[in-house]
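Starting off with a structure, shown below.
What you see is the complex with one protein chain gone and the rest in place.
Just so it is clear, A and B label the chains in written order, and each chain counts residues from 1 on its own.
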Amino acid sequence: MTDERLPDPSQWSCPAPTESSDTVQLAHGGGGRLTQKLIESVFVPALRNPALEVLHDGAILSLPPGRIAFSTDSYVIDPIFFPGGDIGSLAVHGTVNDLAMCGARPLHFSAAFILEEGLPLSDLRRIVASMGRAAAEAGVTVVTGDTKVVDRGKGDGIFINTAGIGIVPEGVEIAPTLARAGDLVLVNGEIAVHGIAIMSVRQGLQFETEMVSDAASLHELVAAALEVAGSHVHVLRDPTRGGVASALNEIATAAGVSIELEERSIPVNEAVQGACELLGFDPLYVANEGKCLAIVAPSHAQAVLDAWRRHPLGKDAAIIGQVREEPRGRLVLHTRIGARRIVDMLSGEQLPRIC
Amino acid sequence: MCLGVPGKVVAITRHEVGMQMGRVQFGGIHKEVCLSFLPDIQLGDYVIVHAGFAISQLDEAEAAITLEILRQMGDLAELTEADADAVPNTGSDAVR
Partner (left out) sequence: MRFVDEYRDGEAVRQAAAAIASVQTRPWTLMEICGGQTHSILKFGLDQLLPPALTLVHGPGCPVCVTPLELIDQAVDIAARKEVIFTSFGDMLRVPGSRQSLLQVKSEGGDVRIVYSPLDALKLAKENPGREVVFFAVGFETTAPANAMAVWRAHELGLRNFTILCSHVLVPPAIDAILGAPDCRIQGFLAAGHVCTVEGCEDYEPLATKYGVPIVVTGFEPVDLMAGILACVQALEKGSATVENAYKRSASRAGNPHARALVRRVFETCDRAWRGIGVIPRSGLKLRREFAALDATRRFDCGHIRTEEPTECIAGEILLGHRRPSECAAFGNKCTPDHPLGAPMVSAEGACAAYYAYRRSA
């Protein structure tokens, strides 16, 4: 008997799963034994909590009294690992922040994964472990989840959706429509860091300096602001895609007011400034993942600023602008040379330019 | 048409045939740049960089002169303005 006459499973083209593999396979999403193994060996250890470990179709939770905030977001970032984080930690921070921007204390999450066949399991483990750490730091639990696998070529590695619930304390009213003339605009620190960090590792554009994303959970900063200023905090927003400019444009339109920024007051660090000059970017349009904008009544803005500056994520906090009546629905920049210009919404992404 | 950014030469690195590369610092970042068009460039010099190439060495003396000339012209213009619509003042600085 020679080897040639024995069947060679590694040459089979049917999707019969081999016993062990170091990459994600279609069978991992099939709901059978391999799915079970994946959940028990990858997800549960990293995300461990009583509600999850019931491993039922859905989680049953008891919530404290108060209004429930509910938010969802999907994460498709490329590259999946970047300086300062990965798609896993981002999936936690992003949804924590969406809840925090409603004034809520984030509590419980769902996490749904769409994995591409061929994704190294070591990458998946790393991402889920990172999620676990981010969740633990933010004080949230991932109580339910789902995993699907798509054919090679149909997935870009990994997509994650997280949905979260939180409780909004009594008396807290946060909405973009509540900005009013006279309010001051605050930011907790240097802008444009995340977008430039991502750009700096992209082929064809890399820098020789490591730029670390600012991705972080902002619920403590929000809590600190609400503690000192309560209902005088009118609007909260985390300026992610589209940057500070897009977020403030949306708020100005929603509230029917104008927002004027003071260019000299906007914190931008030297590395980000250099990168933006080189690529021809305006930092106002570059994404952030650890920044919070607050629009606060003038009587309490200083108190919020002081509270933020006492927190590690707010040491560079600054008052960067003011809400006015006119021109309604518009964001205006008072430039460093003393002129004023409109800061419009961009129609698409900023692209690096040489002109 | 010409996004040319000033930076400081912090390293002169490899030399392939016909192509001298170096590292230039812009604000807080470093980037690899081709220095071939400035064969006499040295560490610490400032250059203008466009599309990954250094195209000129910044003349620091000339740079200072431009600012100084403007300053002088500006002061003169404001003095003239101030004279033209001068109101007897209490001795405070009339030229801002």
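As a convention for this text, a residue touches a chain if its C-beta (ideal position, glycine included) is under 8 Å from a C-beta of that chain, and two chains touch if they have at least 3 such contacts.
Since we're looking at a predicted model, the values are computed, not measured.
*Asks:* Can you list where chain B touches the absent chain?
*Replies:* Spelled out for chain B, the touching residues are 1-6, 8, 17-19, 26-27, 34, 36-39, 46, 48, 50-53, 55-56, 58-60, 62-63, 65-67, 69-71, 73-78, 80-81.
*Asks:* Going by the touch rule given at the top, which residues of chain A touch the chain that is not shown?
*Replies:* Contact residues on chain A toward the absent chain are 203-205, 270, 273-274, 277-280, 282, 327, 330, 335-342, 344, 346-348, 351-355.
Everything that follows uses one rule, which is that only the chains that are shown with their structure count from here on.
*Asks:* For chain A versus chain B, what separation do you get between their C-alpha means, in angstrom?
*Replies:* So the centroids are 38 Å from each other.
*Asks:* Can you tell me which positions in chain A touch chain B when the two form their complex?
*Replies:* Per the stated touch rule, the residues are 200, 207-209, 211, 269-275, 277-278, 280, 353-355.
*Asks:* Taking the touch rule as given, give the residues of chain B at its contact with chain A in the complex, in rising order.
*Replies:* My answer: residues 1-3, 5, 7, 23, 25-32, 49-51.
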